[in-house]
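What you see is the complex with one protein chain gone and the rest in place.
Presenting chain A:
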Amino acid sequence: MLTLNGRLGSRKVAQKLLARLQSTRDAANTQSIEIPKRIERGPTDILRALASTVGKDPTAAHFKYHDDPYFIPTSNRAKRTYALSREAGRRAAMWIRQEHAELFTQMTADPIIKDFLPRAVYDENSKVTEKTLHDAIRDAQLSDAVTIYRLLKKDGVSLRTKQDLLELLCYYNDEEPTSDQFPEERWFRRSLQNIKPKWKSNDIVDELFESLKNEDSAIATAAYNALICGTAKYLQVDKAWYLYDECLAKGFPVYVRSFNNMLRLVQFSKDAGGQRLTFMMDVLKTMSRNNVRPDIGTLNAALQLSTLLKCPEPGRSVALSIYKEMTNAGVEPSLGTYFYLLTIFCRTNGPVSEILIDILDRLEGKELEIKDPQDLFFFVKAMDIARNHLMNIDVGHRVHKLLLTGKNYNLIGENYMESIYYRHYLILAVQSESIDSFIKLYDTLVPNIYIPEPDVMNEILLAVEIAGASMAENLLPQLWSHMVMFEHTQREHLMVHVLQIMHTTCQPPSDSVANTQYADIAWDIWNRIEGQRPGYTMAVKWNAEMLGNVTVLLIRGGYFDKMLTVLSYLTEKQGVYTGILSKDQLDTILNACLENGHATAALSIISYAANNGIAGAGQMGYKLITTLSLDSAEETKLVNLVGKEVLQLHLG
């Protein structure tokens, strides 16, 4: 209190206070306080704001996996199996709910959430109204909608609902859409296995169309357009063209999405490039005659056609003129547009084009949105071009940076494309960057975001090999444990490569601790190959080089007893593996046997050398007899192997 009084009393403080008061009063006089306008917020905005504060954590597994060591997947196969198993469990629960729908009657939720309740089943006796039909159409329940429609038909259905049903059937082509409740199944599907869609003729579709096409022009237009879209989407080429011509002849307006679908059909109706081009131009001209403004679908469909033209000419010039014309008409290009441009401009056998760099200049730092299904192919294509066409890691890093901007990661597509993307990225990085900076990248991506395939691992091993012995000492044990984790130990070429690096190309100095580590790895490899299920078709088979490498590595690590196990396999099962050991390796093994005073093992080595006609068996025998004292049986054996003369010759 005293100090406070003292302070207040001091003249300086009083002056300061006064100055502050004055300034506030002045501010209040000169400016009026502006209350900002209320920003309309959605119900989930606060959640989005919270979510935006959390970044991607490369040290943790994806959140769809349980956070427990037992539940975290360590290989690509495990990732797939775990995520799909969980969805299989959900499917099982769904099946039970549907089979025993009579038990799931309680309504605890208020208001009632329809997704928790079993789906209604409709048959001939169900009481249905037009509203039920409308609801089924809205929820895209295709088979239900058809059943309800059949029930309602005699009472008459309004034209509007008929049109809706026609659109639904044309969009999904008589096949129940895959539910969005199973994101993992979509994520892990194999995109290359996509089967070409086929239009299934449905009597309901024909019936609906016949009843709608003779109504007034607005209704007929909608019906025509729906059917054109459906038949064109599912490649019923002739029917689509017929309807399209009929629609134009009758003078009904054709919607832009119908034009887009027709454009995608051009490639199926004409084979030669020139014909396709004129055909496409026809469609585009019809569009402009009818005053239909092109949209992103038009641009991408036209570009897709120009990817099929000859490259570099006329493909490039056509693509450029289309691009220019459409952007002038106000179409905003999407990622799919760039994907097609990259496909056209960066061919493997064509001239090198740096168009990707221009695209990156334009896109960098932007948060992108999906506008066209083809958008999902952009990132894979861009990384592919950075690796195979430009061979430029800086471009690769820029593409990756763009992918990590905002929510752009959603545009990676699916699991298959994601792994191709990272395969390109890592191989590009390992081939063009120093091993240190590559390992930094490797540690952020592996294993939680991406698990390298065996081919990528081979490239990494190659880079380690080039980096030299001291780098290999640091990296190889870690890489080996990763290879075990990722289930790469059944790849023969990887095993051979690892052994070769440890044995030959990156041999550590004799006093290094790496010798023990390498010996451990070699022993692990031995046990893994020996422990394979008999009769397994993919089993790794031994050859002499591998066995020799394992033996020498075990000797360098000081594991003499373990070495003897491998040695007995080497000498006893000669017919099982291919090739023979080299002289150097035999010498190393013999020396180790002599150092450890193991005459039997030394004899077996000499017998191996003698049987396989390796020069110098006599010399080895001489070395044995001078270093160790042999009993008479062993001596006789040695004499039988190399001959008395040779030993005496050397002795003499």
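Observations, loosely collected:
Keep in mind that, in the parts below, a residue touches a chain if its C-beta (ideal position, glycine included) is under 8 Å from a C-beta of that chain, and two chains touch if they have at least 3 such contacts; residues count from 1.
Keep this in mind: contacts and distances are computed from a predicted model.
The complex appears with one chain absent; UniProt names that chain "28S ribosomal protein S24, mitochondrial" among the candidates "28S ribosomal protein S24, mitochondrial", "Eukaryotic translation initiation factor 3 subunit B", "Vacuolar protein sorting-associated protein 51 homolog" or "Coatomer subunit gamma".
When you scan A:Leu47, A:Ala109 or A:Ala329 for touch with the missing chain, the hit is A:Ala109. The missing chain, though absent from the display, is touched by one residue of A:Lys16, A:His66 or A:Arg138; that residue is A:His66. Across the entire complex, the residue among A:Ala93, A:Ala272 or A:Ala633 in touch with the chain not shown is A:Ala93.
Along chain A, the points of touch with the absent chain fall at residues 66, 68-71, 78, 81-83, 85-94, 96-97, 104, 106-109, 113, 116-117.
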